[in-house]
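Only a single protein chain was left out; the remaining protein chains are all shown in position.
Our next item is chain A:
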Amino acid sequence: MSENIIEVRNLTYTYSQNNQPTLKNLNLDIIKESWTSILGHNGSGKSTLVRLLTGLKEPDSNSQAQIKINGIAASEEKWFDIRNDLGIVFQNPDNQFVGATVEDDIAFGLENRNIDPDEIEKRIKEVLDFVNMSEFRKMEPSKLSGGQKQRVAIAGILAIRPKVIILDEATSMLDPQGRNQIHQVIQEIKAKYQVTVISVTHDIEEATKADDICVLSDGQLVKQGTPKEVLIDENWLTEMGLMLPFAKQLAVELRQHAIDVPRDILDESELVEYFWKLNSKM
């Protein structure tokens, strides 16, 4: 049985200006060292969930909410300990830089953890190499492209050697190329370090590559499972306000032309393989 790194029970959260809760009795388990995508329509509560998972917001006080991360039960005094192993990349790269230069920004998280300057120096080198940004080390963040900014933000998170990395639409402001680079960096991180990656996204293609998908709707977890399990039903996906992966869009069209493409096909390569088989049968 796989171990859970995050366990959420009965999570309810209401923004003080609103009278309806944004998250309603949400239950969620995240498998250790998995890559989990969180999907959901605009306003379904994804970013709110991220804020609660990082202690930026506290659950409603009259609720029975429980959050357990990496074996530590969350409480006000424990958040600093929990966050020691937690790295978050937000959507807007401009507003999350603290340092005046790339290296200063990476150092920020390490300085907060009281890490020795010589060790900081070593880690800056390592993580900048990893995200391929070494030559920009002395640059001001405002002079970087969006994709480069997000790579620096990821480097800054990587430097603290986190156990969990949370990305809240980290690629939504990037062009397809920048997006692909970030996806590649995350794949490499997964391969090299033992981390759990939680990625909030509107990019359904990205989600097809995840180990696990959670779908939120109106502040509740409505489905969780592997991409094959979650993304099988096109009608349901549309109902949830989600896009269809390109291969599935194509499959829907093909079915209208009496080619019965199996429903569990999620990406182009599987589709191509299916055609090969179809071809050899004819």
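Points worth noting:
Here is the rule we use: contacts are C-beta pairs under 8 Å (C-beta built on N, C-alpha and C of every residue); 3 or more make two chains touch, one makes a residue touch a chain; residues count from 1.
The rule we apply is simple: contacts and distances are computed from a predicted model.
Per its UniProt entry, the chain excluded from the display bears the name "ABC superfamily ATP binding cassette transporter, membrane protein", taken from "ABC superfamily ATP binding cassette transporter, membrane protein", "Ion-translocating oxidoreductase complex subunit B", "Polar amino acid transport system permease protein" or "Nitrogenase iron protein".
Of the candidate positions A:N10, A:N25, A:S63 or A:T101, contact with the hidden chain is made by A:T101. Residue in contact with the omitted chain (choice from A:K46, A:R83, A:R179 or A:K248): A:R83. On the side of chain A, the interface with the absent chain consists of residues 51, 54-56, 80, 83-84, 86, 88, 90, 92, 94-101, 103-104, 107-117, 120-121, 140, 142, 156, 160, using the contact rule stated above.
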